[in-house]
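The complex appears here without one of its protein chains, the remainder shown in place.
Then we have chain A:
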């Protein structure tokens, strides 16, 4: 088998798995949320209610795909494609197991951060092109939230980068063979987790869509599969942040006895579970409180983290 063909196969396989997992997340999230609220969740269609995914897909594909006449049509159509494309492209550098990686970039981490920055455009443009006030408010909140949390999302990872000495995600995983980075970089991990919540705008940090204030925020005017793209993009983003946490802080595929891919999947599953737990347990903070937390607490803490990590590494060399 030629290496080019193998690469294409791996890329297609990862794409397939990620999209399917995003779809499966709909069911997992609904079931888990229900169990946490002492309910049962969807359990009628098919085994364990799994066919509810199929029903959701049929529904979302056959719904009227309405483009508002007052919107900026080109941008309106383009916006949901951007978030899907950027989040899926980010998976190109994630090392799932030795050899199962689309491209081994030596600036893999920077690439992921850049992609998530481009992903912001999707929401900002969606909010702007919808040409309605709630969408615009959602888009504005999103841009402010993302820009401010992007700052120390990168800063919180600098400790990991400094300790591993590389931006290459595979090498970062390899350098955690003896000790997971979550132990020396616990502060960085916590900050990255909160920033990740804000980046994926999941429930404790879902100010841009905030049902109770903005109805649906930036995707209020979207319907049909365009709305579905935002939906899938959000779930793929959750999987992306979870796999980043696994790769950067929890030793990637490393683990005893089980094969590497299984270890990765187990750790990934644990983080996906944690995301859903956060959604079930936490209330949405007020918008200004959330921004204040970012700039006044998390940013200084991440700077401190970089400083102390650097000092310790310097002292040891």
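The rule is short, and it goes like this: a residue touches a chain if its C-beta (ideal position, glycine included) is under 8 Å from a C-beta of that chain, and two chains touch if they have at least 3 such contacts; residues count from 1.
Heads up, the rule we're going with is that contacts and distances are computed from a predicted model.
Taking the options "Metallophosphoesterase", "Polyamine-transporting ATPase", "NADH-quinone oxidoreductase subunit I" or "Peptide/nickel transport system substrate-binding protein" in turn, only "NADH-quinone oxidoreductase subunit I" matches the UniProt protein name of the chain that is not displayed.
The omitted chain makes contact with just one of the residues A:58, A:81, A:261 or A:277: A:277.
Contact with the chain that does not appear here is found for just one residue of A:37, A:62 or A:289, A:37.
Where chain A meets the missing chain, the touching residues are 32, 35-40, 277-278, 280-282.
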